[in-house]
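With one protein chain held back, the other chains of the complex are shown just where they sit.
Right, chain A next:
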Amino acid sequence: MLSMKNISKVFKTDLVETHALREFNLEVNEGEFVAVTGPSGSGKTTFLNIAGLLEGFTQGDYFLDGVNISNLSDNKSAAIRNEKIGFIFQGFNLIPDLNLAENVEVPLRYRGFNAKERKRRVQHALEQVGLAARMKHLPSQLSGGQQQRVAIARALAGEPRFLLADEPTGNLDSMMARQVMELLEEINKAGTTIIMVTHDPELARRAQRNIQIVDGQVCDFTMYQGGERTIEKPHLVTGSQEPSNQDKVAS
């Protein structure tokens, strides 16, 4: 589903060169629910941006659903984002001037669906998150949790192959966070692959697999089954001559 091999990302300024990701390797299988954790500045967001085709990378190979992502044109990247990936952002990123239905409709318009198909998908997606009755409301008329559910509906409406969630519960209180997490688990059970970046270890434990990123590298894999830690090992090590951080940790 998702395969990153030796991905590096370097941000350069006149004075400083920052390595956000180094020799980053990861494989995510179809239907997995992966939580990505790590301290601030470790490279989680950079990983998410590269995984979601929101920005490019400096070196390495990235295959998404069998498609080589290196050197894709801007238009092709936009089309893949639209068709294969659903995004859930920490700040919801709803468009404040559009009502819920119009917000959910945004990616569908870019896909070129006709009005009837858009309406059907918007209705279905909002029903999935329990907000179909409020589709004419503006985002400002909803609570934070409800706004995030709308954002999830927007991500689901295009029926993507996988969801990328960036701190989806970061701006929510614990009850709202639990509801959103339950919703993501339901979506995952229905077959959608989910990669979720989070700071919250409790939420991370609810995912099937945890990946910890430190200094731009994967340093820890932890597998969970029904909330119980079952396996702790590097999931994938490829393309590196020197033992990577994850090798060192595993050994």
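Note that a contact is a pair of C-beta atoms (placed from the backbone, for glycine too) under 8 Å apart; a residue touches a chain by one contact, two chains touch by 3 or more; residues count from 1.
One rule holds in what follows: contacts and distances are computed from a predicted model.
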item: Protein that the absent chain corresponds to, by UniProt name, given "Heme exporter protein C", "FtsX-like permease family protein", "Cytochrome c oxidase subunit 1" or "RNA polymerase sigma factor"; value: "FtsX-like permease family protein"
item: Given A:S3, A:N49, A:Q179 or A:T193, the one touching the chain that is not displayed; value: A:N49
item: From A:H19, A:R111 or A:R205, residue that would touch the chain that is not displayed; value: A:R111
item: Contacting the left-out chain in the complete assembly, out of A:G41, A:G91, A:G130 or A:P201; value: A:G91
item: Residues of chain A (touch criterion as defined above) contacting the omitted chain; value: 45, 48-49, 52-55, 74-75, 78-79, 81-83, 87, 89-91, 93, 95, 97-99, 102, 105-107, 109-112, 138, 154, 158, 166
